[in-house]
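Shown next, in C-alpha cells, is the structure this report addresses.
A protein chain is absent from this complex, but the other protein chains hold their places.
Residue numbering begins at 1 within each chain, and the chains themselves are lettered A and B in the order written.
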Amino acid sequence: MEKEKAHFWHTVNGRMLSTAWKRPGFKLGLFVFVFLLLMALILPALSDVSATKISVRERFLPPVLMGNANTAHLFGTDQLGRDLLLRSLVGLQNALLIGVLAVVGMFIFGAVIGIVSGYRGGLVDTILMRITDAQMSIPVVILAITILGVARPTPFSVIVVLVLAGWPTYARVARSAALSESKKEYVRAAKIIGASNLRIMARHIAPNILPPIAFIGVLDVARMMIFEAIFGFIGIGIQPPTPTFGNILADGTKYLINAWWITVIPGLFLFAALLSLNSIGNALEKARNDVFGGHS
Amino acid sequence: MADQPVLSVCNLDVTAHLPSGDAPVLSDVSFDLATGEVLGVIGESGAGMTVLSRAIVNWLPNPLAVTKGEILFYGKNMSTMSQEEARVLRGKEIAYIGSDPTTALDPTVPIGQHLVSKLMAVSPELSKAQARQRILDLFDAVRIPSPKARFNEFPFQFSGGMMQRVMIVDALSADPTLLIADNITQPLDVTIAKQIVRLLNGLRDDFDTSIIFVSASLPMACDISQRLLVLQKGRVLEQATPQTLIDTPQTNYSRRLIEKVPRIWEVDHIPSASESQRPILSVRNAAKTYHTKDHDKVFGTQAVKAVRDVSFDILEGENFGIVGESGCGKSTLSRLLSWIEAPDRGDIFFDGKSISAMSAKEIKGLRCQFQLILQDPYTSLPAHMTITQIIGEPLIIHRLASGKALRERVAEVMQEVGLALDTGDKLPFQLSASQRQRVNIARAMVMKPRLLILDETLSSLDQLEQARLLELFDKLQAEHKFTYIFISHDLALVRRACARIGVMYLGRMVEIAENQELFFEPRHPYSRAMLSAMPTIEKNRYDAKTHLLDGEPPSPVDIPSGCSFRTRCPNAVEACKTLDPTLRTNGTTLVECHLYEVSVQETQSA
Partner (left out) sequence: MAFFLSFMLRRLTQGLLIILIVGFVIFALLRIIPGDPVRIIVGPMATETQIEEIAKDLGLRDPLVVQFGRYLVELSNGDMGNSFIKNKSGANVVMGRSSEGLDNKASVFDLIVAAAPYSIQLAGLSVVFALMFSLPVGIAAGLRPDSWINKISFGISSIFVSLPNIWLGILLILILSTKLHWLPAIGYKGFSYTILPAIVLAIELSSVIVRALSSSVTSAMQETYIQAGVVRGLSVGHMIRHHVLRNAAIPMLNLFGAQLGGLLLGSIFVVEYIFNYPGLGLLTINAVFQRDFPVIQGVAILTTAVLVLINIVVDLISASIDRRLQY
C-alpha cells in the first residue's frame, strides 16, 4: 500500500503537482479560486435574494462601501434593482461551466487529431494539418459572428464555437509531442512485440504526452471565459434574462457615468476569478517546464 | 618563460554547494604542465576529470565552485585577474574543446562567421581578410575537404567528426599556449576518433601547444600523452608515463582501470561455432532506399541507399555479429531483420519461408519467434507501466495468456533473467540501467522466441555489467537454444560474444569471417582499418599509420560507382571503378573485393 502512495508523487504527474504546490502563486490562486467557486455554487442557492428579481424600489443602489445602508445588497443593484453580487456569482457559474466544457471539448478533440496525425504521419498527417491550418486562419470572433451571429445562440452552440476556435492549438501541440514520442525506443519496442497502431497510440503515447498538455488547460479555461464574456457583450452569447458577464457589462455601459458600479463590480469578480485561475495555470506551466526541462 | 610551467595547479579544491550540504568534488589536486607537454587525465566516470578541465577555464556550472587552492598560468593567478584580462587569456592563450561539438556553436550562424569573429575578438590586430585566410589555412591543416565551400555552411551540416575538426581549428586559430581537450573523441566512431587523435598529435608539433587530454579511454590517452594523471573521486592517485603506468601501476584503482580495458587479441574465451548447419534466417539481396527531399531542387527527391544488396545466412544456434560505424546501414538492416520495415528489393527467409510472402496475420504470429532487444534502457520501457505489465504485454497482444497464467509466466521469466520478484510492481524509473535491460530481455523472452536480435543492447552498460549480461545470454542460449544476432559498433564486444562476424560499410556486408580469422587475418582493408583504430593497450597487430583510412565515408546519397570502398582503399585498381564486387568466398571467409578472386571459373559459374 505504501509503495503505491510513493508511486504517485514520484510519477511525472505527481512531480508536476508537487512542484507547482511549492509556489506561493499556486496556493494563493487556488485559495481565491476555490473561495469564489464555493460562493458561486452555494450562495445563489442559499440566499433569498435572487439574481433576476426585479425590484423597482431598489434600483441603482451603490455598493455598501460607498454609503449605501441597505445591507441586503452588499455590492449594490443595477438599473432594475437586481442584486449585483448574486448576478455576478450566477454569471461566474455560467462562465465557468462554459469555459470548462469548452476546454474539455477542445482538448479531447484536438488531442485525438494531434496524436493520430503525429503518429501516422504521411498523407493522414498532411491532410489533418491542412485542416488545422484552415481552422487556425479564422479569427475566433469572426467564427463566432458567423455561426452565432445569424442563428439564436444557445449554451451548446457557444461551446461548439469555442471548441472550434481552440482545438487547433491542442492538435498542434499533441502532434509535435506524438511525433517525438514515436521516435522513442519504447514505441519501436512495442511495434516489435506486435502491438497494433491503435494500441500504441492509446496505451503508450497518449498517457505519456497528455498530462503535461492537460495541466496547461487551466490557462485556457480563463481565456474561454473571456471569450464568453466578449460574445455576450456584442450580443452573440447566451441571451438574457440569463445573467452572463457579457450581458451584465453590456447593459451597464449605458449607465456608466452615474452608476458605474453596475459594470465595474461584476467585472471585478470576473477579473478575480481569471487572475486566480491564471496564477494556478502559470504555476502548473512553470512546474511542467521544470519537470520536463523545456517547452513542449 | 621557457622554464616556468605553463600551468600550475596547486592544492585545488572544488566543492558543490548543494541544498543538502557541501560535497567535495575535487580535493587537493596539484600538478604542473611544462611547455609543449601532453598530459593525459584518466579515471572512471565521475572521478572529476571534466570538472578539473572546466575549472581551469573558469567554466564551472552553478553549484560548483573553487573553494581552495590556485591555478597559475605562467605564474599568474587566474582567479585574481580582472574580467577583461581573463577573457583575453581564455580565448587567446587557453583553448578548450568539449565533448559535444553539436552544442558548441550557434546553429543559425555559418561556421566561417563563428571562427572569424572569435579570432578577431581575441586578436584584434588581424584584419577580417587575414582572419579568414588563417581559418581557411587551418581547415586544410585539419583535412576538411572543400574548405571554401564548408566555410559558409552551417553547424548542422557537419558530421560529428568534421565538427570536432572545426572546433580544433577554432581552438588553434589564435595560437594558444595551452589546449584542453575534454573527452573530445567520446561521441565519435572508432576510426574517426583515431584520426582526430593522430591529427592532434601532428598539430602539436607544428604549434608547440601544451595539451591536457582528458579521456575516459585509457588506451586513447596513452596514445597521445607523455604523462598520465590518474584521478579517483577527485583526488590525484598517481602520475606516471603511460608505459610505466601500464607495466607497474602503483594503486589498486589504476590496476583495475588497466584490467577493464577490453583485450582484443588475447581473449580467454570466444564462442564456438554452432553445431547445426541449418540457416534459421536467410537474407537474399536485401536493399532499402529512403527518399528525402533534395534541397537543391524545387521539386525532386534524393535517394539515400541505406542498405544495398546484402546476402547472408544465420545458422541455428550460433552467435552472429554485425559490426560497422555510423552510416554503414546496420540500424536499417536491424529494422529489416525484425521486419519493422520491408526491404525494397530482395527477401528475408525465416526457417526457409519467405517473409514478404506472408500475410499480416502470419507476420504477427511470427513475432513470437523472433524478437529484438534495443539499446537504451532508459527509453525502451514505457514509463507509466509496471514491470509486470511491460513483460506481460506481448502475451496480451498475442492472446497467449492472461490473468493468473500471465502473472505466473512473467514471474518465471523474471526469475530466469535474474530479476527479484518484487520488481514486478515497480515502475521503470525505480530500476537501475542493467535491471532495465533485464526487463527488456525478459519481455523479449516471454514468448519463447527462437531468434534474438540484440541491437547495441550492451553499448550503454559498463564493462562489468556487459560481462554479467553476456553470461546470462550464454546460460539462456544453453537452455533454450536461442540464436543471437549482435549488432554493435564495438569490436571488442563482438570479439567476446560472437562466433561469426559480418562487417558492414556503406550499406553492404564487406566481409564475413569467423571470429579468430577476422581478428588475426582480416581480408578487407576496411576491417583492417577498424582494427587499427581500436583503442587497446595490447600491441596492435595493425599499425594505424599503414592501415587507418583518411577522411570519412562518402554520403549514402552519392555512392561511388563500382566498388563503393574504392575512394578510400589503399589497394584500388582501375577495375574497381566499374566492377561491383559481391561476396566471394575464400574458405570460411567471404570478402567483397576483386582482389580475392579465388579463380576465374568460380566467378564465372557464380
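FYI, a residue touches a chain if its C-beta (ideal position, glycine included) is under 8 Å from a C-beta of that chain, and two chains touch if they have at least 3 such contacts.
This structure is a prediction, so every number in the text was calculated from the model and none was measured.
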Which of A:54, A:74 or A:275 contacts the chain that the document leaves out: A:275
Listed residues B:64, B:78, B:135 or B:174, member touching the removed chain: B:174
Residue in contact with the excluded chain [from A:74, A:145, A:160 or A:214]: A:145
Contact residue for the chain not shown (choose from B:22, B:106 or B:543): B:106
In subunit A, positions touching the absent partner: 130, 133-134, 136-142, 145-147, 149-151, 222, 226, 229-230, 233-236, 245-246, 249, 252-253, 256-257, 260, 263-264, 267, 270-271, 274-275, 277-279, 282, 294-295
Residues of subunit B in contact with the chain not shown: 57-59, 87-88, 90-92, 95-96, 98, 100, 103-109, 117-118, 121-122, 154, 156, 170, 174, 295-299
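One rule holds in what follows: only the chains that are shown with their structure count from here on.
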Rounded Å distance, subunit A centre to subunit B centre (Cα mean): 49
Subunit A-facing residues of subunit B, complex: 338, 340, 364, 367-368, 371-372, 374-376, 379-384, 393-394, 397-398, 425-427, 429-430, 440, 443-444, 447
Subunit B contact footprint on subunit A (complex, rising order): 3, 7, 10-12, 184-186, 188-196, 199, 204, 207-208
